[in-house]
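Note that one protein chain is taken out, while the other chains of the complex remain in position.
Chain lettering (A, B and C) follows the sequence in which the chains are written, and residue indices restart at 1 in each chain.
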Amino acid sequence: MKDFGFTINKDRQIDMDTADMRVAEYVKTHEPSFNICIACGTCTATCSAGIFTDMNLRKLFTLVKRGEIANTRTEIAKCMLCGKCSLACPRGVNTRNVIVKINQALIKFSL
Amino acid sequence: MKVEGKQAIWKEYQKDIAGDKYFYVRSCVRQNFFPGSETTFLRIMREELGKDIYEHPCHTTCTGIGYHGDVVPLDTMMTVVARQFALMTEAGYQNLVPSCITSFGIYTEVLDTWHHFPEVEAKVREYLRKATGREFKIPQNLAHASDLIYKFRKEIAQNAKFKLVDKETGKPLKVVDHIGCHYSKMFPEKGVGGAEYPYVLAGMIEDWGGEVIDYPERRHCCGFGFRQYLVQANRGYSVACSHKKFESMEPYKPDMILTNCPGCPMFLDKWQYAIAEMEGKTYGKDGYGIPVLTYEELAGMVLGYDPWDLGLQVHQVSCEPLLDRIGIKYDPLKKYNDKNGVSLGVPEKPSVMKVS
Amino acid sequence: MSQLYNKLLEDVRFQEGIKACINCGTCTAICAAAEFYNYDPRIIADTVQSRNEEKIENLLKSETIWYCGECMSCKTRCPRGNAPGLIIMALRALSQELGYFVESEKGRQQLFMKRVVGGWILTYGYCLYLEGIGTNMYAEQGPIWDWRQKNWGKVLDRLGANYKGEGNGILRKIPEEALDEIRKIFEVTGGTARFEKIEKFSKEKAEAMNLKFDDGIDNEYFQHIYSHNNNTHNIE
Partner (left out) sequence: MKKKRVIVIGGGISGMEAATHLASMGYDVTLLEKDKELGGHLLGWEKLFPTMRMGKDVVEFLNKGITLSKVNVIRKAEIVNAVKTGEIFTVTLANGNKFESDAVIMATGYDLFDARKKEEYGYGIYDNVITSADLEEKFLSGKPILTSKGNVPKKIALVHCVGSRDEKVGNVYCSKVCCVTAVKQSIELKESIPGVDVYCLYMDLRMFGMHFETLYKEAQEKHAVNFIRGRLSEACENQDSSIIVKVEDTLAGKPLRMTVDMLVLMVGMVPSAGTVKVGKMLGLKFGPNGFLKSMDQHTMGTITNIPGVFIAGTCAAPRPINNVFVDARAAAITASSYLEGYDIEKRISYS
């Protein structure tokens, strides 16, 4: 194959037709409150890990729901499971357990 | 898909296109990459349609690629444009016809800016006076060269020697249209058919016997992106855009791609070669590419002009399969000849994409 | 009030490009650059409307503002009548004005655009000039372009051009007095000043980067900006 000095850039669109929804489905089944998140960001604002790292819990949840799980393992490793987020959530999402379930799913599906 | 829905939109975007006496400004990209197209355009306008279309030897680039490459400032670009207006005014013309879509977009943008910011127009007039001593009138009518071919598409159809029909099956050829971004995305009301379902090329395809194919990424940019193609480090973006379009149109098995922007046909043509070299993939029938034509080439083709007068020999994707399908005769031995019939040698064949 | 924001406001394209953004993402959804680069025009609009000096300065020095291809698809769709593409043009102009463009890999490429496209405009009166588009630098132009390259004049002649000729026609020689007018326009309107700034800041940057800098395209800095890609531009 010929080298032109560049390659065809990969598309970074989220493609919902081919997205890997296994983690999202697993979490929704085992921690149904994951469904009622309204992405308000209260969790992120109070997140201990978020203060010291670039972890964004609100965004992480959204990405999992879209099947964007390539970086989930690295991101979730920043969480200390302190559970402050669960206390802060205005919708009563058990955010701490969502993280636990995401972690379980990542192990289960070897991701 | 309900075509009536599109027809209703097309009716909403009828634009005023002058009938005669045009001041023609050439396209930098066209002249370099598709010289035969501009030659053909003038031949059709003058010889087939008997129109007065004037060219001034002192007109220049509008600086469009420099402007959209962000090295030419807005004021500079506007003053260069003003100079073109001055040449037009001095020559006694009022209807400006750019060959280039980027130019057309730039002229439209300049006129719109001056309309909203009259003080900017005054400033540019002062700049032009200072730099050249010239004065100008604002064009009465601004139309892209493809608008003109669109306007006279029925006359061209009447004189046509060929239709966009498969001579074996009698079925219309499937044609994908690709409109240059700056034709109507910035100012939808300035384009025939608007921005979402432009009719400028679709109208030609329909009246010349073909079938317009709509595919999901029809509106996507070819990927030129000015700096994005010109600088090698950015070309991955440029090719990715065209690649996306090819992947999207592939299932429809189009017989050809028709374009109205100078740059797009070059990219859609050359990137098929490059993608084949990089990924081993081709998009046309039997390992060929999908022929990409300019509207001038297509008009000339249906009018029965010699394909080698149109410049089809300078395409990387071979047009012969298309010519064969329509039943257009050509002499393969003359393809790579000079004006005097002397062979200029034969280009090398690409390693993946088949060529005639 | 941010000084940089005020500077941007002086550009009519900026005034046209942003009134108030509601962060709906319509622009990003249709943006070709957002598909292939880690780029989000919505965030560009949001950053400038924050009027925060530091954020705008970072933007002017960033890679981000150089990803847009100026296709203007965003203008067609914005429900608030904004055009991130126009905001980008104003940001790029200011970035060059202040010399911030050399702080990013993509921004440094402006020297290429200046010397090549800018050079063609002032030398020939065309934005592109085939003699500078060899398959050595543009290999994807393919074997057909190799063939044309061997026969520039004869192929153009065959297709009705007036290559380097007097009078009208394709790729004619544009008369020197016309080119003088264009050069004068560049001087009067700030085009020349922009070019000089690009040269000056690039030269300083080349020194800082320890890359050999010279006129023309055959020097280390120029070749570096033309081909170097750190391959992080589409990574989150």
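The rule is short, and it goes like this: a contact is a pair of C-beta atoms (placed from the backbone, for glycine too) under 8 Å apart; a residue touches a chain by one contact, two chains touch by 3 or more.
Bear in mind that the values here come from a model prediction, so they are computed numbers and not experimental data.
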I'd like to know which visible chains would be in contact with the absent chain if the whole complex were considered.
A, B, C
Among B:170, B:251 or B:345, contact with the omitted chain is made only by B:251
In the full complex, which of C:18, C:31, C:117 or C:225 touches the chain missing from this view?
C:31
Taking the entire complex into account, which one of B:216, B:287 or B:304 touches the absent chain?
B:216
Which of C:43, C:122 or C:193 touches the missing chain? It is C:43
Chain not shown, touching residues in subunit B
1-2, 4-6, 8-9, 194-197, 214-219, 251-252
For subunit C, residues in touch with the removed chain:
22-31, 34-35, 40, 42-43, 76-81
Go through subunit A and note every residue touching the omitted chain.
12-17, 28, 32-33, 35-39, 58-59, 62-63, 65-66, 68, 91
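In the analysis below, only the chains that are shown with their structure count from here on.
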Rounded Å distance, subunit A centre to subunit B centre (Cα mean):
46
Mean-CA-position distance for subunit C and subunit A (Å):
37
Residues of subunit C that contact two or more other chains, please.
35-37, 140, 227, 229
Two or more partner chains touched - positions in subunit A
2, 4-6, 9-11
Which bits of subunit C are touching subunit A when the two form their complex?
34-38, 139-140, 227, 229, 234, 236
Considering the complex alone, what residue numbers of subunit B touch subunit C?
26, 28-29, 31-32, 35-36, 38-39, 55-61, 63-66, 68-76, 78-80, 83, 105, 113, 116-117, 120, 127-128, 130-132, 181-182, 185-186, 188, 195-196, 219-221, 223-228, 230-241, 244, 270-271, 273-274, 308-309, 311, 314-316, 336-339, 344-350
For subunit A, which residues are in contact with subunit B within the complex?
1-2, 4-11
